[in-house]
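Of the protein chains in this complex, all but one are displayed in their positions.
Coming up: subunit A.
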Amino acid sequence: MATVRPLGRIARLGSGICRNHRFFLNRSPQRRGIASCVDPAHGLTDEQREFQKVAFDFAANEMAPHMAEWDQKELFPVETMRKAAQLGFGGIYVQPDVGGSGLSRLDTSVIFEALSTGCVSTTAYISIHNMCAWMIDTFGNTEQREKFCPQLCSMEKFASYCLTEPGSGSDAASLLTTAQLKGDHYILNGSKAFISGGGDTDVYVVMCRTGGKGAKGISCLVVEKGTPGLHFGKKEKKMGWNSQPTRAVIFEDCAVPVTNRLGEEGQGFNIAMKGLNGGRINIASCSLGAAHASVQLARDHLLVRKQFGETLSNNQFLQFKLAEMATKLVASRLLVREAATALQENRPDAVSLCAMAKLFVTDECFNICNQALQMHGGYGYLKDYAVQQFVRDIRVHQILEGTNEVMRMIISRNLLTESS
């Protein structure tokens, strides 16, 4: 069954005559990327533009109208995400033989950037889900791929990525959740913190300790919801990302079959880090989408709001500020797309470039959204206006998937290691 679009967006065509009236009250028309120097379609192939168009249309019709409600009511938009999955967004870079769309990292970045203009929080969760599906697709054996990937790609089941613990965030390799081998099962004990989707999702990709200390003692297990001994903490109250629940995931003598281990024992940390490289590009892409939408909103506001007898767009300070925002936006976009290409081609600089992209883009885009809020004046602070939600939602991008401080560690290590 094909996914259909609501009539709302073409309400304007009622008589086909009154083109200059905007019949809809939501803000989505302005996010269609009209100002040309920041048009995200530049430099893309025709096919990528098609992907981008679908993502933008989906974001404008299915997500943007609900973005504020999902945030205020803390709703996990399962039906909307499943509609997205029907279009192929459930496993964008997962291989087609298990239900994925088989696209490149660059295609993925373009898609998440566009979807984010509709709702950052939901898109960010979709990107985490995609990351988990990819990990199983890439490191799983045939049985695991066939068991989990099709249902993840269709979003019949949802996934969560479990690495962080109360005692190990940036120092991820020091994680304490243990997995003791007993016969043909691992017995898990420990807890994970800040797990996106935790409690509402079905498949948990868990990094746990099967061996000795450090990264080499860590393995990756897939734990299914309903497994005895799998519990969840309370739902966290967050500044943003409210359309996805965040909970602690607790293991108490939780028995997981050995057949659910991805790859070999001791390979878990490596799998986790490889997942994160792509995850960082995805999160940076989400920041890009928010910044793009915010620049559009700021621009539209400047053209409308009048003070001192003229529109704000005549004020040179604001013109210059907008130009700086646009420049940083385009610079960020180029860096993310280059990192995506590097990762796709497995280039030697891929890991560093992903870290650089995540560092630069999440910081710059937060500043762009923040500036856009400032340009709205008092209105920017009201929840009636979308710009505050973009600011709140992308603030966390500077923290998760590796803090921007950890990104600096990765980059400096690459620079200062003797052999490079």
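By our rule, contacts are C-beta pairs under 8 Å (C-beta built on N, C-alpha and C of every residue); 3 or more make two chains touch, one makes a residue touch a chain; residues count from 1.
Convention: contacts and distances are computed from a predicted model.
Trainee: Please identify the absent chain by the protein name in its UniProt record; candidates are "Sorting nexin 5", "Electron transfer flavoprotein subunit beta", "Origin recognition complex subunit 5" or "Trafficking protein particle complex subunit 2-like protein".
Mentor: Looking only at the record, the undisplayed chain corresponds to "Electron transfer flavoprotein subunit beta".
Trainee: Of the residues listed, A:Thr80, A:Ser101 or A:Ser196, which one is in contact with the missing chain?
Mentor: In the full complex, the listed residue that touches the missing chain is A:Ser101.
Trainee: Which residue among A:Val38, A:Val54 or A:Met273 touches the omitted chain?
Mentor: Spelled out, the listed residue whose C-beta touches the missing chain is A:Val54.
Trainee: Name, in rising order, the residues on subunit A that touch the hidden chain in the full complex.
Mentor: On the subunit A side, contact with the omitted chain comes from 2-7, 10, 12-14, 16-17, 19-20, 29-30, 32-34, 36, 39, 46-47, 49-51, 53-54, 57-58, 86-89, 92, 96, 101, 103.
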